[in-house]
Structure formats: C-alpha cells, structure tokens
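Removed: one protein chain of the complex. Kept in place: all other protein chains.
Labels A and B are assigned to the chains in the order they are written; within every chain, residues are numbered from 1.
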Amino acid sequence: MLCSRAMSIETLIYAMALGGVAVNAAAGVLEAGRKPFDLFGMVVVALAAALGGGSLRDVLLDRTVFWIADQIYLLTAVLAGLVTFALVRVVRLPPRLFLLPDAVGLALFTVSGTQAALAMDAPWLVASMMGVITGVFGGIVRDVLCNEVPLVFTGELYATASWLGALLLVGLVGGGVSPGWSALAAAALVLVLRLAAIRFRWRLPVFTARP
Amino acid sequence: MLCSRAMSIETLIYAMALGGVAVNAAAGVLEAGRKPFDLFGMVVVALAAALGGGSLRDVLLDRTVFWIADQIYLLTAVLAGLVTFALVRVVRLPPRLFLLPDAVGLALFTVSGTQAALAMDAPWLVASMMGVITGVFGGIVRDVLCNEVPLVFTGELYATASWLGALLLVGLVGGGVSPGWSALAAAALVLVLRLAAIRFRWRLPVFTARP
Partner (left out) sequence: MLCSRAMSIETLIYAMALGGVAVNAAAGVLEAGRKPFDLFGMVVVALAAALGGGSLRDVLLDRTVFWIADQIYLLTAVLAGLVTFALVRVVRLPPRLFLLPDAVGLALFTVSGTQAALAMDAPWLVASMMGVITGVFGGIVRDVLCNEVPLVFTGELYATASWLGALLLVGLVGGGVSPGWSALAAAALVLVLRLAAIRFRWRLPVFTARP
C-alpha cells in the first residue's frame, strides 16, 4: 500500500516533468515561429525552452542532467516541438495561444525544480530559487536566442508567480504535508496566479533609474 | 603493433580536436571582425567559439572540462585567435573566407564531441546530440555575444550536417568499424555536406507561424 502510494507520487512527478517539457517545447516553437528560423533553429529553440531550465538546475546542483540520465525527456521535447510545428503550418493560431501551455509549463517546472532541490536537502531559499530557475530559465534562453529582451523581465507576473508557488511547496513539505498534495497545491497556485496576471494585467512596478 | 595502432588513433583524435579548436578560434575572429570589438573582445569571442561547445558538452556530461584538464587547448585557441587577428590586419580577406575553417571546425568538433559521449556509454540519441552541441554551440555563443541572431538558425544546412555525421559515427562504431575510420568517415560526411550546402544553397525550409 505504502509502496504503491509512493509509486503513484513518483509517477505523478514524472508525468508532470514530462508534461512540462512537452508544453515548454511547444511554447518555444510558437514563440520562435515569429522569426525566420529554419527547422533546426526551431528545434534548438524548442529544446532550449524545454530543457534549459532543468539543465541549469542540474548543473548547479551537480546532479546528472535529467535528459542525459533519461533519454525520454529529449525525445519528448523533440517530438512535442515537431508536432507543434506541423500544427502551426496547418491551423491558423491566435497569436497569444502560446501563453496557456507556457503557463502550464511554468507551473510544472517550478514544482519539479523545487522538488529536485529539496531532495538534495538544499536550504529553503536555494530550493525556491531552483524552482524559479527551472521554471523561467528556459524562456530566458529562448528569448536570448531570438535576440529579444527576455519576455519574463517586462510582462505580466511570471517569475513572481513561480517563486510564490515554490515557497508554498517548500512551506507545505516543511510543514509535513505529503509531497503529492504539496506539489498539486503549488502547481495550482502558480497556474492560477499566472493566468490571473495575464487576464487582469497584473504587473510588477517597472522602474527606470533617473537620468 | 596493436599498441602503436591505438596510439595513432589517440593521436589522430587529439590532433583533430586541436585542429577544431584552432579553426573555430580563427572563424570567431573573422566573424567578430565585423564588430567594433577591442583586442580582448576578439579573444573572448575566439575562445567562446573555440571552447564553448566542448565546455558545454563536458559540463553536461559531468566530465572534467577539456581545456582545464589540458592547458594546450586554451593556448591553441588564444594563439590561433591572435595569429588570425594579425593576418586580418595585413591581408585583405574575402568576406566569406571564414566559412571554410568554420566547416572544418564543425566536422572535427562533431566527431570529437560524439566520441567523448560514446566513451561515457551515452545512448545513441544523447551521443549524437553531444556531437551537435560540441559542433554548433560555440558558434551560437559567438553570435549571441555579437548581439546577432545565431547564423546557424537561418543559413545553409549546418547543424543538420553535424547531426547526420554524428549519427553515421554512432552507427559505424556500433557496427564494429574501427574508431579511426569511423571518425574519418563521419568528419568527411559533415565537411562534404556543409560545403555542398554552401555551394548549392541547400537550406532547411524556413517556417513562420501564421499571424
């Protein structure tokens, strides 16, 4: 019983991570579609968006990089990128469509990044930062490769949503809540905050230094 | 006999890696020469172009970074950058000249990157990706540092040539062909594909998402 319970949480976390990879790859293709990149450029941007955050997390934590340890992630990212790419050629998509998979990916990556750091006994601030890094770094690389100012620095609440979710996860796990429920609650918080921020145009104040 | 054979293959691989570092550093200087960078900026772009791909490969595979383990690579990159730099000041060079050393570097790096991953028993997809990363990442960093959209995303077949060569190498080694001949065949394939792509303007289709 305990074993199957642990099993299902493992499976849930694995599915969430795979889902995050897929939707971030899709969001990468949808974003890169505005640039005259060729098919390879598309795939690279999809891979960078899908795997960049987790790769940086694993390199910083000195873990085996997740998509080298398990080729399924790499295959998932490539396939999700190609499928999105084929869809985009056939169907006329509204320009802001990539915001939804991007928000789901942010939620899933924040949770899996924070969990990975907690599993290595990282202290709370580092653990929550790893969640944010996993959640947002892929998108930053995606935008740098597209030669644009990272979207995440200027738009509606994004990393802030990720960070609040990561802090909730750290707090719940620290408070003894089961990993599965903690993960679900944290992912839901990130997703709701991000979607509400887009809907109601919640932004952090924008500051410029006085000249 | 066997020993000297193994020796010569080791030596060949080492020479190919050093050659790749030198020509990529040269290509970096030739590319950066279009920007108003100072001597240091030139050297950094040369080092990033020459060592960036292999560094990322080694960090991802958790190997000791090759130019830290063996200072010769670092010296080679700096010297090749400075020599190219001095040449550029004296001789009028045709603008597309850097394409040839760049193609040679792509071939050599693809082979050495794939070999390094195979030596660590990486599965086939990861091994071929490591060849591509080693081959193209330096050029991507070079272009990002120059604040341009990476050339590799928009021009004639580039990473595709690298990937096909890496797959050939993985297949030949897996099929029992000697490492030396496999490496030569794979490097030749990458070089021929890349040069033919430049000559005949082979490109991957360029896609843009519908608005």
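FYI, a contact is a pair of C-beta atoms (placed from the backbone, for glycine too) under 8 Å apart; a residue touches a chain by one contact, two chains touch by 3 or more.
Note that this is a predicted model, so its numbers are computed, not measured.
Undergrad: Looking beyond the chains shown, say which of B:19, B:33 or B:165 touches the absent one.
TA: B:33
Undergrad: Can you name the residues of subunit B that touch the chain not displayed here?
TA: Listed in rising order, the touching residues are 30, 33-42, 44-45, 55, 59, 62, 64-65, 67-68, 71, 74-75, 85, 88-89, 92-93, 95, 144-147.
Undergrad: Could you list which residues of subunit A touch the chain missing from the display?
TA: Interface with the chain not displayed, on the subunit A side: 59-62, 122-123, 125-126, 129, 140, 144, 147-150, 152-154, 158-160, 203-211.
As a convention for this text, only the chains that are shown with their structure count from here on.
Undergrad: Would you mind pulling out the distance in Å between where the CA atoms of subunit A average out and where those of subunit B do?
TA: 30
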